[in-house]
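Can you read through this structure? Questions will come right after.
Missing here: one protein chain of the complex. Every other protein chain is in place.
Which chain is which? They are A and B, in the order written, and residues in each are numbered from 1.
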Amino acid sequence: MTAVENEKSTVTVTLNGVEIEANPGELLIDAAERHGTYIPRFCYHSRMKPVGMCRMCLVEVDSGRGPALQPSCMIPVGEGMTVDTESEATKKAQDGVLEFLLINHPLDCPVCDKGGECPLQDQTVAFGPGESRFVEEKRHYEKPIPISDTVYLDRERCILCDRCTRFADDVAGDTLIHFMDRGNSTQVNTFPDEPFASYFSGNTVQICPVGALTAKPYRFKARPWDLEETISTAWIDSVGSRVTVQSSRNQVLRLLGVDADSVNWGWLSDKERFGFEALNSEDRLTAPMVRVDGRLESTGWAPALAAATDALRDVDPARIGVIGGARLTNESQYAWTKLAKGVLGTDNVDAQLGDGLPVEAVLGLPRATINQACTPGGTVILVGPDPKEDLGALFLRLRHAVVNDGTTLIELTPTRTGLSTIAGHSLHPKPGEVDLLAAALVDAVSGDARDAAGVPADAIAAAAAAISGPVTVVLGRASIAESAAITVDAAIALSQLEGVGFLSALRRGNVHGALDMGMAPGLLPGRVPLSTGCDAFDQVPTETGMDTIAMLEAAAAGDLDVLVLLGSDPLSDAPDADLAERGLAGAGTVIAVEMLPNASTLTHADLVLAAAAPTEVEGTFTNLEGRMSVAEQKVTPSGTSRADWMIAAELALRLGADLGVESPESIRAEIAAVSPVHAELTEAALADGRVEGVLISGSSIQAPTASGSSTPANDAYSLRLVAARRMYDNGTMLQASASSAGLAASVKVTLNPADFEKLGLDAGTVVKVISGRGELMAPLAADFGVPTGSAMIPANAPGSNANTLIDASASVTDVRVERA
Amino acid sequence: MSYFNADNLETAHEIISRYPRKKSALIPLLHLAQEQEGWVTDDAMRQIAELTDTTPAEVKGTGSFYEMFKFHPVGTYMINVCTNLACQLLGGEELLAHAEETLGIKAGGTTADGMFTIEDVECIAACTEAPCLQVNYRYKLRLTTDDLDQLIDDIRNGRATDIPEHGTLGLVRQHVPADAGAGIVAPEQATERPVWLARNDAVAEGGEG
Partner (left out) sequence: MPTYDYVPHAPGYVDNDGPKIVTSRFVHEDSHTLERYEATNGYEGLHRALDRTPADVHEEVRDAVVLGRGGAGFPAGVKWGFMPPGKFPYYLVVNGDESEPGTYKDRLLMERDPHQLIEGCLITCYALGLSQCFLYVRGEMPAAQENLAQALNEAYAKGYVGKNIMGTEFSVDITLTWGAGAYIVGEETALIESLEGNRGMPRLKPPFFPAAIGLYGQPTIVNNVETLSNLPWLLVNGSEQYKAHGSEASPGSRMVTVSGHVNRPGVFEIEQGVTTFRDLFYGDNFCRGIRNDNELKMFVPGGGSAPWFFPEQLDLPLEGRTVGAEGSMLGSGAIMVMDETTDAVKAALRLVRFYARESCGKCTPCREGTTWEERILQRILDGEGRPSDIDKLLDIADNISPGPYPVAADPSQGLAAVPFPPKQTTICPLGPSSVAPITSTIRRFRHEYEAKITKRDSIPVMAAPMSSDPVEVG
């Protein structure tokens, strides 16, 4: 028997006279809670480092030298420890702390948003003194001050627990709020004129144990006891953060993060948290619309569906295209795939807008989960967008892993990211050459280091030497100005690393569900190619269809009679705005299925079918890991809008086909029956995975093959374009969210200051940026995080969109920058 | 956005170079900022944040914990009267009251001409010489109210040449010649045992032999 086997795997602690088994290293407060004894606390939060400062969790602990009051949030369990959470001494200490907290806390519970769900209030009602012994004047501060566009701070209510400030510093890395002053004058505040402009500020409101922090979208909207809630999944991005959706009087009022161990740990980006505002916006489509004399006008469902059916009937399947679908639930995606591929017979279906990755790169490589990426001692190689901008909750998980768990981060990104300050190695290849850098990194692992993509050999060798433990590649498109093939080639190179897994960083809400449901050319539900067929479909296209770029090109050439925009906006989101415009103009009938009108709908849709929102339908989503989780209906659909799957079923019926779908549950049953990867999916499994979701693994898709393309050199006078997404952009959903709309920064052209001199320009100068495709005007900004020779322009920013410059048929886009 | 003048910026870099972590220089840099202007401006904190890889909120969060840092203009001469127990027993509070009356301001206030600020402070470590005070942290011991009047008069008339303006502390700075330093030791860089500890091994071996 080895020594290890001899060791006890648990620690025995006597808790209130009963022996319990705790995990070694576990904090006393957690061990007690797991065994049914809740020790009151205000500063302790299980996802943050304990600070032991509120002193509410003091309990009597005897570690062999007699009982002493100890903060249970700071004390790890010890073998033989005796703990009394109910002793006289414990109770006196806790009552004392509670009284101390209350002496300066205002008695404004009746007008406080936290009233009814306030730990301090609950504790006081349960155990507090009947009346106050404090007869002096309470501490006064100016009543709530806005510390950002979204968050208000009431310092009189604050009990200085350090939760918000710890979150800002330790979790988000945005140390913009801080304790100021000392002792009894200590307060949380921002630096003058530097607001708490964090993408994650809403988390501080959620974890505030009193009503000191409140968020604008919820202030004075409801009382907690009037709220109904259901567990669901955030739909804004592909992380699939678990949330509770809370509503009152049939209106969604608040989203709170749910602590799913495998996903978001309770955290949300503000975009996920406050994005529900768009669903309540006045712009919501409440009825179908039809274009009459160039203008969209409301109409009834019967004429709208009739018009859509007329447009689709008897059309050559090759002349029908469907763009979009990432907004839909898995069930609606399945219904639409069945309509398009099984009824209409077209394979021209693409849930991505030319800004994503081919199916093979997402489903054809070994996949990793978020937890695998965050393995302590493991390595993350980032080949993709800045997670802080695109996938907020994933950013927080990765940041935690790197800062606290010794995970090594190696960035192969065109510019500095939100993780660069903590990354072990930040290598910035010349835009369009990340494939060369990835190949060089792999070769360096086996000892053959060389310069690549403008990155010196020693930097690559150092990064290669740092690779340890399980390796996860976070894979996505860092820039829509370079072709997907370059990213795919990088992935192929990195797939040679031993035991590597890939975590997709495609951004749109349910884009991974869309792929699983077959919404890509050549694909059928269940991660299978067309050739596998589908038993539930009357027919299956035999030829692989067109992707979004090809569809737009065909439409521009007059070769597409019907184009369905399934919650998509090619004008704003497709990399090539010029192509999108020509495609939409050249398509025969454009049918949009939408919640909110967008640029493409407003200018080009002939018919708009009003779709219900994620909180208005029942269904499931699939996140970037392939994890499926429920999205429950919380409120009724806006106006006469309908669930997307109902619209598909209705169109099919009118075309003489029966999709055979009656409810989301019946669709799930059909998915489980036809999809090899969903064979184990049952309602019971989904119910068990109410918090953590159900991971769908396996795939029949082949790994991608190298493109063999090479990136041309740019001339000395031009800069290579990097077009990256920002958290806050001109997106339809964001702009329809009242409290977030103003947060998108207007477009700037960011260069390395070293390039300024070469161009004879300065920061702030308004410049004209010219490509072979188009031009835009914007002021210049400086950032050493942008490599020389590159120009960074955000995609879809208010003002000008970088996609007006991009030629989707070229592998990279070079631009000239001139004084305007 | 630059706050420090050229000399002080050089000093700032030298100070930072003496710590394994830049943030450790935060308090000395706040002193340097206060020395330059007599108080700590927002611009100063922004530059200190840049120099130490922190945020302005962190700089102010640390700085505002310490009462020597002033975030608004104060008098050229800061008179800190101790009223803690040892001084209280021998007239510290009366001395403070006299100062307040003479200058027409309350503790915490600054005279209209910007010359004086009075503070009611805790023990300044000269307890046997009570009652005592510091002017810009220079001691004045066993003061009578007449002594205080004389002191104020001296300052007003430029005779207090031993007292630099508020913000200046020690007049001599540490300076380590480049070739004389052992080198700062950062945790991640020095995980090896210091060489001289090998002397312990030699004896241990010798003892065994």
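Brief remarks follow.
In this text, a contact is a pair of C-beta atoms (placed from the backbone, for glycine too) under 8 Å apart; a residue touches a chain by one contact, two chains touch by 3 or more.
Note that this is a predicted model, so its numbers are computed, not measured.
For the omitted chain, the shown partners it touches in the full complex are A, B.
In the complete assembly, the contact with the undisplayed chain comes from B:52, out of B:36, B:52, B:76 or B:110. Note on the undisplayed chain: of the listed residues A:11, A:93, A:649 or A:719, the one touching it is A:93.
Considering the whole complex, the residue from A:104, A:204 or A:589 that touches the absent chain is A:104. Looking at chain A, the residues touching the absent chain are 51-56, 58, 68-69, 71, 74-76, 89, 92-93, 95-97, 99-101, 103-104, 106-108, 111, 132-138, 140, 142-144, 146, 152, 156, 159-160, 179, 182-186, 216, 219-220.
Those residues of chain B that touch the chain absent from the view are 18-21, 23-28, 30-31, 52, 54, 61-63, 65-69, 80, 83-86, 88-90, 122-130, 134, 137-139, 141, 168-177, 179-187, 190-197, 199-200, 202-203.
Everything that follows uses one rule, which is that only the chains that are shown with their structure count from here on.
Inter-chain spacing, taken between the CA centroids of chain A and chain B, is 47 Å.
Within the complex, the chain B residues that touch chain A are 42, 45, 54-61, 64-67. Only residues 169, 175-182, 189-194 of chain A touch chain B when the two sit together in their complex.
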